[in-house]
Each structure stands twice: as structure tokens, then as C-alpha cells.
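Sharing a structure here in C-alpha cells format.
Here the complex is missing a single protein chain, while all its other protein chains stay put.
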Amino acid sequence: MHDVMHGVLGLYNYWIVIILMMTGFYTVIARPNLVKKIIGLFIFQTSVFILFISMAKIEGGTAPIISEGARIYSNPLVKALASTPIRYPTS
Amino acid sequence: MEEHLINNVLLGLLMMTGFAIVRMRSLLAVTMLTSIYSLLSASLFVVLDAVDVALTEAAIGAGISTILMLATVALTTDEEKAPRHKPLLPLFVVVATGAALIYGTLDMPHYGDPMAPIHLHVAPTYLHVTPEEIGVPNVVTSVLASFRGYDTLGEVTVIFTAGAGVLALLGYRTRRRNSQNPEIRKMVVLRVITKLFFPLILLFALYVQFHGDYGPGGGFQAGVIFATGFILYALAYGLGNVQRIIPYRTLRIMMVAGVLIYIGVGIESMLLGGKFLEYRILADDPVTGQHLGIMLIELGVGITVAAVILIIYYGFVSRQHQEPPEDT
Amino acid sequence: MGAAVHILSWICLLGGACFLLVGAIGVLRLPDFYTRLHAVSVSDTMGAGLVLAGLMLQGGLSMVTVKLVLIFYFMIFTGPTATHALAEAALQAKLKPVVDDREP
Partner (left out) sequence: MSNLKHAFNLTLFLFAVWLLLSGHYTPLMLVLGAASTLLVVFLAIRVAIIDREIQPVLLKPSVLFYWFWLAWEIIKSNLDVTRRILSPGLPISPKIFTVRAGQKTELGRVTYANSITLVPGTVTMDIDEDIFTVHALTQAAAADLERGEMNRRVCSVENVF
């Protein structure tokens, strides 16, 4: 029982991400309106960021800004990767 | 424990907002919901330690995207037509894909696991090397601007291309219109508050620009906030007035100048005997050189981004005014 | 930081949360757009204000508190401006308000 709970909590983020992703995907393929399609893409894209950043999180870590008193930092590389494509929807 | 709770609640809210977005017909409402969705995900990014991403998302998704989307809706229609047939096939595709993906997650490392493969290879190196070689506390900035400077150059070029594309597609016809229309004159609260906050927003943008080394921020976010200040001014006082502060020509020059600053830093480091974008050549002390290089290229990014966003905005809005007034 | 300050800050945070909740309940219960603006006003002033006060107590005398004070000023100015803009827009769109005609 404990294992199941642990597994559910450990994968909860990914499952929500997948539901969001599918919401966006559905909007893109099922709705004819172009603005709606773009918003669907936007939801899809954000869910991908959440997926990346959930993977980058370390239990008990802090944001990767080097400072005294912090020992564990979450993964900085993923954040750099995720903040690059976030900028394209404007374009 | 609280972190987990906040994380889960935010994810739940995101899901609800997502469903509401799909179901709503009124595109104006959908646009506002998208803005809320974006703000929620920005808060989620803060909980997940991605402060840089959160700042970007808040500035872009909740700010600029909403304005541009509203401009689009204003140019087209704000009511979505009802779909013609039952969406059974898309629904099936979506459920099948989702089920396959969820099956795939069963093998993934658990959330927050410090031993996940993603944390073991490249990331620790960046965390170790950054304080010694770059001397910048914000590791994300050092990765973006220094270790992966080529990528960021590519990104600036993409944004530049987008600006050029919008220029080519939408164009911009200067039209000497009397921009102070009577409706605007009446909104005295908006005008006075805008007047009070316009300098503060610009100052805050510059603060974000120059403190990207120490905290979340940097050229991109700064450029967006800077543009937001002008867009706010344009909303309260009309496009004509904001063009008195930054004319269109200046924007086009700025758009190119930002990219040129970036490339110029690269060429300068080549002239000094290093490789392209090898900042440590730029000063006697390698750490100072890195710092200088990062600051300069961030400045370039900021200038280009601000200019491109304003160009897109000008393009949209100048077009809006050309439409013959049908519904008045 | 003393335990008293800690407890006080949590009282502020929870109180703020309660007022935010009241604002949300108000939006659901009140009859029309204009009356709902008053409910939003509750969460805008008391809710957000108390949450910020609680965070300031947590932050102590530091840069964080300075930034929170700046956020507070920002909210005091922009909150009512946004509410007013909404009300004015609704009025211009000729949205009919629910008005109580009885003499008080």
C-alpha cells in the first residue's frame, strides 16, 4: 500500500502534465477556429515545460542561484533549456 | 510537505483552467483564461525552483501574449462557431495517446529523486564550474549566456527573424491620425496612473536587465517588460503619442543593433585572439571578461526583444485603426 | 526571529487566506457584475494586504521586505484602477446593474 502511494505521488506531476498535453492536443485537432488552435498549442507547450521542470526538481533543493547556506540546487541546465523555447510564442 | 501541497493544488487548478479553456466558446473569455493559466504555471515554476522560467512565463504568457491575442481577437471575431460534427475521432486519438504516455511514465524516475539520471551528468559540472570560471551567482544565466552562448545567439536571430517577418507581413503605414480620441480623454484614472507608473516600469525593466547575474532576470525578460511599459502608455494615450517617444524608425534600428551587439562581442573576442564568443579574452582577468561579455550580450538581447515586441504591437494596432468603422 | 513574530505572521497569512476565500464566495453569491466587483475588492485589499504583511513578518528586515513593500504600493495603486476600468467598460457596454429601489 505504501509503495502504491509513493508511486502515485512520485508520478502525479507527470500524469497531470499528460492530461494537460492531451487537452491542448484535443483543442488543436478538434476545433476549427484558428485562435483556439493556437491556444491549444500554447497549453501543450506549457505542459512540456512543466514536464521538463518537474524532472529537474530535486527534493529539498533550491533555485540554482549560488548563495551561502544552500547546499542542493535543482538542475540548472533544464531551466536554461526550458526558458529558451518559452520565448517563441510571442514570435 | 507544504511544497508538495502547493505543487499539487496548482497542478489541479491548471487542469481545471485547461478544461475550461477547451469548453468555452467566447474567445475573449478564453484569452483571459489563458492568461490565468499562464500565471498559474508561472507560480508552479517558482515552486519547482525554476525562477528564471517563471519570470519569463509571467512576462510573456500572462503579459504580452494576452495583449497580442486580444489584438488578434479584436481584428477577427470573438465568438467561436459550434463544431459541425461530434468530435469522436479526435477524442479517441487523444485518449489513446494519453493512455500510451501514462503507461510510459511508469518507468520514469520519481518526482524529486536526487539520483535520477538527469541530475548525474552535465548539470553538476555547470554548478561546480560556474562560481570559479564565470563568477556569476545565477547558474541559469551563466548557462544561457556563456556556456550555451551560441544557442542564445540563434534564439536572438529567431526573434529578429520573427520581427522582420511581421514587418513584411503586416507592414506599417504611418498615418497622421489624431490619436487622442475622446474616449481616451475621458479615462482620467487610467491616464494618471499610467503617467505615474510609466517611469517605474521602465526602471524596473532596466533593473531586471542588469541584475540577471544575481537573480532571476536578464535581457529577454527585461526587453519584454520594457516593451510592456510602452504598450501600457499606448493603451492609455493612443498609439500616436507613444510614437513620439519611440518612433518606428528607431525601433527598426534597435532591432538590428541588438543582434549586432551580440555578434560584435563575438567578433571582438576573435580579434583579441580567442574563439567566437570566448568572453574571458575581453578583459585581463578571465572572470571579469566573462562578466563583461555576459552583460553586453544580455544588453543586445534586451534591445532586440524590446524592439521586436513593439514592432509587432505597432503592426497589429496600426492595422486595427485602418479598418473602416463598421460597428460604431 | 522570535516565536511570537512567527505566530503573528502565520495569523496574518491565514487571515489573508480567509479574506481571499470570502472574496471568492462573494463572486459566486452576489447577483450581478457590479456587486461582484465589491467582493473582488475584499480579496484585493484585505486578502492580499494581510498575506503580504505575513510575508513581510517572515522576511524580517531584509531586501525581501523592501520588495514586498514595493509590491504593496503597486497593488494599492493598480488594484482600484483595474476595478474602475472594468466598471467603466461595463457601463459603456450598457450592462444593466441590479439596483435596489426601496427607500432606506
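Should a chain be cited, it is by its letter among A, B and C, assigned in written order, with residues numbered from 1 in that chain.
Quick note on the criterion: a contact is a pair of C-beta atoms (placed from the backbone, for glycine too) under 8 Å apart; a residue touches a chain by one contact, two chains touch by 3 or more.
It should be emphasised that the depicted structure is a prediction, and the values quoted were computed from it without experimental measurement.
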item: For the chain not depicted, the shown chains it touches; value: B, C
item: Contacting the left-out chain in the complete assembly, out of B:A29, B:L206 or B:L272; value: B:L206
item: From B:L5, B:L75 or B:L196, residue that would touch the chain that is not displayed; value: B:L196
item: Chain not shown, touching residues in chain B; value: 186, 188-189, 191-193, 195-196, 198-200, 202-204, 206-207, 209-211, 214, 233, 241, 244-245
item: Residue numbers in chain C that touch the chain omitted from display; value: 19, 22, 25-26, 29-30, 32, 34-35, 37-39, 41-42, 45-46, 63, 66-67, 70, 73, 76-77, 79-81, 83-84, 87-88, 91, 97-100, 102, 104
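Everything that follows uses one rule, which is that only the chains that are shown with their structure count from here on.
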item: Contact-richer chain pair [B-C vs A-B]; value: A-B
item: Distance between chain centroids, defined by C-alpha means - chain B, chain C (Å); value: 28
item: Whole-Å gap separating chain A and chain B, where each centre is the average of the chain's CA atoms; value: 17
item: Residues within chain A bordering two or more other chains; value: none
item: Shared interface positions of chain B, touching two or more other chains; value: none
item: Chain B to chain A touching residues, read off their complex; value: 4, 7-8, 11-12, 14-15, 18-19, 21-22, 27, 30-31, 34, 37-38, 41, 44-45, 48-53, 56-57, 60-61, 64-65, 68-69, 72-73, 76, 80-81, 83-84, 87, 90-91, 93-95, 97-98, 101-102, 105-106, 108-114, 116, 118-119, 122-123, 126-127, 130-131, 137-140, 143-144, 148, 151-152, 155, 158-159, 161-163, 214-216, 220, 224, 305, 308-309, 312
item: Partner chain C, residues of chain B touching it in the complex; value: 187, 189-190, 193, 196-197
item: Residue ranges of chain C in contact with chain B within the complex; value: 74, 77-78, 81, 84-85, 88
